[in-house]
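Every protein chain except one is present and positioned as in the full complex.
By written order: A, B and C. Residues from 1 in each chain.
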Amino acid sequence: MNDYNFAQKAPQQSVKQLLAHYDTVRQTTLSLANMLSPELCQIQSMPDASPVKWHLAHTTWFFEAFILAEYDKHYSTFDSAFHYLFNSYYNSLGAQFPRAKRGMITTPNLADVLSYRIYVDKAIHQLCTAKSNNNEAKLLQLVVLGLNHEQQHQELILTDVKHALWQLPSPPAILAAQQEKTLSLDEPEPLQWRTFHKAIVEIGASQYPTDVLNTHNSHIQHFFYDNETPRHEHLLHAYQLASRTVTNGEYLDFINDGGYEAAELWLSDGWAWLQQNHIKHPLYWRQINNSWQEFHFIGYQTLNLAQPVCHVSFYEAMAYAQWANARLPTEFEWEAACASCQPTPNKQSNLLDNRQFAATPEITPFQHLLGNCWEWTRSDYAPYPGFTPLAGAVGEYNGKFMCNQYVLRGGSCATPRSHIRHTYRNFFYPHMRWQFSGIRLARNVPSNKANNPNHSSIKTTTGRSL
Amino acid sequence: MNDYNFAQKAPQQSVKQLLAHYDTVRQTTLSLANMLSPELCQIQSMPDASPVKWHLAHTTWFFEAFILAEYDKHYSTFDSAFHYLFNSYYNSLGAQFPRAKRGMITTPNLADVLSYRIYVDKAIHQLCTAKSNNNEAKLLQLVVLGLNHEQQHQELILTDVKHALWQLPSPPAILAAQQEKTLSLDEPEPLQWRTFHKAIVEIGASQYPTDVLNTHNSHIQHFFYDNETPRHEHLLHAYQLASRTVTNGEYLDFINDGGYEAAELWLSDGWAWLQQNHIKHPLYWRQINNSWQEFHFIGYQTLNLAQPVCHVSFYEAMAYAQWANARLPTEFEWEAACASCQPTPNKQSNLLDNRQFAATPEITPFQHLLGNCWEWTRSDYAPYPGFTPLAGAVGEYNGKFMCNQYVLRGGSCATPRSHIRHTYRNFFYPHMRWQFSGIRLARNVPSNKANNPNHSSIKTTTGRSL
Amino acid sequence: MNDYNFAQKAPQQSVKQLLAHYDTVRQTTLSLANMLSPELCQIQSMPDASPVKWHLAHTTWFFEAFILAEYDKHYSTFDSAFHYLFNSYYNSLGAQFPRAKRGMITTPNLADVLSYRIYVDKAIHQLCTAKSNNNEAKLLQLVVLGLNHEQQHQELILTDVKHALWQLPSPPAILAAQQEKTLSLDEPEPLQWRTFHKAIVEIGASQYPTDVLNTHNSHIQHFFYDNETPRHEHLLHAYQLASRTVTNGEYLDFINDGGYEAAELWLSDGWAWLQQNHIKHPLYWRQINNSWQEFHFIGYQTLNLAQPVCHVSFYEAMAYAQWANARLPTEFEWEAACASCQPTPNKQSNLLDNRQFAATPEITPFQHLLGNCWEWTRSDYAPYPGFTPLAGAVGEYNGKFMCNQYVLRGGSCATPRSHIRHTYRNFFYPHMRWQFSGIRLARNVPSNKANNPNHSSIKTTTGRSL
Partner (left out) sequence: MNDYNFAQKAPQQSVKQLLAHYDTVRQTTLSLANMLSPELCQIQSMPDASPVKWHLAHTTWFFEAFILAEYDKHYSTFDSAFHYLFNSYYNSLGAQFPRAKRGMITTPNLADVLSYRIYVDKAIHQLCTAKSNNNEAKLLQLVVLGLNHEQQHQELILTDVKHALWQLPSPPAILAAQQEKTLSLDEPEPLQWRTFHKAIVEIGASQYPTDVLNTHNSHIQHFFYDNETPRHEHLLHAYQLASRTVTNGEYLDFINDGGYEAAELWLSDGWAWLQQNHIKHPLYWRQINNSWQEFHFIGYQTLNLAQPVCHVSFYEAMAYAQWANARLPTEFEWEAACASCQPTPNKQSNLLDNRQFAATPEITPFQHLLGNCWEWTRSDYAPYPGFTPLAGAVGEYNGKFMCNQYVLRGGSCATPRSHIRHTYRNFFYPHMRWQFSGIRLARNVPSNKANNPNHSSIKTTTGRSL
């Protein structure tokens, strides 16, 4: 069996180290909010998005509801009204304030929520310190889960704010424009196809080490969600994967070739979606005097043809692939390829690390499988064979969404870098576009090549041959 | 001709006095906003409502667009983006930011809007002062129009904030609870019917005095909108009008008698509305453990049976009247009766004067025709015979809304007192409930009584007999 | 008092004569259905329309539910399932099959419904004959009401079938094309304005003669609905009325002048309606290769510029009037003018009389106030002063619709001629267009003319001067 985990030796870490990590993650969230006015933190630009203030409170509630309420007998809640307001979707924990109305929550205001964060942070510190001698593995694992949860919301804060700003006719820049120029000079590499042979591969995350003492440290290093398990064998047929994602320039060719008017390129549901919503280009594009612009955190910019196309729906990704005589990869094809390439998450382009606001042109093959833009796969979001959700209310975290959604892989420039891994499964409905979602093509191997292992330009080391 | 205007001697007032009035009105708006957080000023709880921040900016834009842009050659706009954002519905002045998305305007923020107000206030002062020697009657009339416009928005700020707070499961009190207790002790007077005989009455506002010098002062004292003109003769058939509005207690009888389940009481459209929206009581009522509460600016309170029922739709008003074997008055019946009663606007219960938050029980007949709650009439909002809208873009102020709406009369506890008059025509769609709208009944005079002028308990002095 | 009723001496008629009239009306309905296939009788092209089969059954049910069930102790219902299926909106008589699903009623089929008609006709004959000696005035009046009800549905059958056929890309002609040519040669008269002076006029239908013996005969001759009562005095201010309706040619000028793109011409609700529904011309118009066509019962025809424009909404009528520097008349202005002109219903153009399918060009002034096309008025549909609905379930016939609708006057080429009268009030929602609805303009009298009775070209004989 082939183990393609990026395992590092789990360092001997104390609860102190966990809490240091806790503080770092929590502080990162705050640093995002600090860029924004109370008004911008208040609004909800569509039902799929949430207000920043809500994100700030909900991530805090997560620690309160799953940890403090459960493990701290002396914990007294900050405000009993919050349980209803900031429970996202955990039916096991009670009814929830209607999702589409989150923008209506004027009380608590932003200052109240920031106080709530401090209050809970203090309680978490006290609780974890108090329990540090008791090997409360479950508790500490939940802290790690809560931090990963918070990182997911860091990305959502960014994409929700981007969508909120875009509501305005002239959105203000909330990041400086300086980095853009550096980026735009890069030229993407010519697209290459790498062949992967028929093989049985292992898919999904490995189990944690069983050493109880270091469980939480291992969790920090090797965290995964339940939906990435169990690691299991999967038979892959031979396929080819593109060495980089589709660029804005290539996507513009598709538009100029009439891609949005050609029904035969589209899934039936995609064509209906396009017509009902009068879709003619990616979400944040606009045409002014025959010139294309794209909206970024630094405001509208001339479209950079070298950058990966971003903010496209699954439907658009599928139509583009059809136009390009290719297809999307399955999530299994993508994961196996990523495992064999062993890329590191893109550091250059990351909002949290360096306030870089957009995906980077790719100048070497398979450079940015991780951390540039989410890549739509052809796979619906479904349980792996033998999947069992986490026990208790956290079991609602992932499992109940396994329907009608499609898997994206790789992480984007808005994903915290430490949150990115090759087994990570993101998922959205096929019409959604407000995430940094792009397109990497795949295709079937011509049958004469498929049978000839010597043909492929790049031999995968993944999987055993059959 | 019968003049039922509450005319006071127009005091000799200078432009200085006009500007003093300007400052008072503008300051009153600010004092409302000062009660509220930036977050509460940001949100729009439904398409019919607007954010407080938008009200603050739009009322300012009104002075800029209709006065400064027109009369001040040297005026330089505060921010050119505002023209699109804060134009409400004046197509003559260009396209408008979509009404339903006003809550999405995060830029400018609240502080910016407050600066905008100061900037425009200063420019208006300068312009008016500069023009004060030139008898710029039209300009000064527009200032008065702008102030009346602002007063309308003061009321909307209150009702929109009430609706916004109500979105929360436990809305905070934004006013102190003290006054409520005083009020609740009052007992309403027993309902009496006053008979009004068949007569030709004059309806609508009188023309302004033609003395140019004092035009603007006359306008302040005797302001009216174009929709109140021309004053004209109207033939009224004999009718009876109730001496007070329907109380919460009476309305509760209607509910307990199955009023919301009895299709035969409802207009066909009203019944459809009720069923689609699962309406079972007035907007701000709720039932907790068999006890009725009503939401006020001081939070949820036990339902006060003595207070006028408020926040009901035209449909509910009509159904209640049907149940009570009565009907709603026409706006002409209402105006003629009010002219004959000569009430003064309710001072006790007024949000702007004394932060009193709800309509007052009526303890003497016809005590609160003005300034307690808006009273639905049976009249659709239509032009008076010979109506001509104002010239120019301000002509869009009223005329184009004369369809599908019903007239309310009298002003409410949320209406600025100086804005209340007996010729005032308010109008809303028949399903709307977020204004302080109540019910005063009318009925036909039994034919034997109608022919006998000696029969009526209270003889009207209005109109000439036929 | 001025009596503008077209009263004729009520002939001495027996119940036999009433039943002969009954047979005539019922047979006319059948003759319409006989033109149509079972499939065309089945469908419902929109929620506002009903299937022909449903009309055939519902009009029959009306006699069953209001007369046979009430007055005939021995009556046994044809099929007990019909009461639920064919009750239109009488809540007093029980729940109703959902209106929007009437096209789903496959059982009974058309043949069953025709048998139902025969069954009820026989029972009505027997009952009326049996009661003929008893002066059962109420019963016989209900028969007359049922026949007028059936005549309303004859018109609805025509307009609903027209709308159903129009769903097809190439609708078949269901009438022969021959008459069209005759009509199209006529030229409309030049539009003239007739002035009507300020006056108190009588509006509404007179009471029936009180001679019981002939009540039902009187009812046939002088039938009116409850919504036309009570006859009452109304003060009219001076106005002018156009001598004919607006033609297709004139309406085309409005279109070509950008009428559908000019927001300032439209009511606010009208503009919203137009934009949401992408309205660019009257309902049954289309443009093929720069040439305008109109859909008629004889199929698509080149637009006849001389014919009255038809199938326009209240919103379009209002916008046209605004564009033409005029307005719509109130229903009172219209009725008073019609009473003074004493026209007879247009015989030339009537679907039931001679299968003529469209409104006729008007070649003399005020020729076709009656029986050409319905004319939108500016008046909302509201009760007359002192209005009382009929007692019992028939009280739901009219009263509960007095909201959000606008009055049309005059009757159309699809209205049975004997059903047309100058006091008749038709009413539809302002967006509706599938009736034969057209436009007659009115305007205010310039003030110098209004005061000078000698000025007007045509002196009205209606009303007394004030």
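Quick notes
Definition applied: a contact is a pair of C-beta atoms (placed from the backbone, for glycine too) under 8 Å apart; a residue touches a chain by one contact, two chains touch by 3 or more.
Given the structure is predicted, the values throughout are model-derived calculations rather than measurements.
Across the whole complex, the hidden chain's contacts among the shown chains comprise A, C.
Of the residues in chain C, those that touch the hidden partner chain are 37-43, 45, 53, 81, 84-85, 97, 101, 103-107, 109-110, 164-165, 167-172.
For chain A, the residues touching the chain absent from view are 89, 91-92, 200, 232-235, 237, 239, 263-264, 266-271, 314-315, 318, 327, 378-380, 382-383, 385-386, 396, 400-404, 430, 444.
The rule is short, and it goes like this: only the chains that are shown with their structure count from here on.
The minimum number of touch steps separating chain A from chain C is 2. Centre-to-centre separation between chain A and chain C, using Cα means, comes to 62 Å. Centroid to centroid, with C-alpha atoms defining each point, chain A and chain B lie 50 Å apart. Inter-chain spacing, taken between the CA centroids of chain B and chain C, is 38 Å.
Annotation for chain B: no residues touch two or more other chains.
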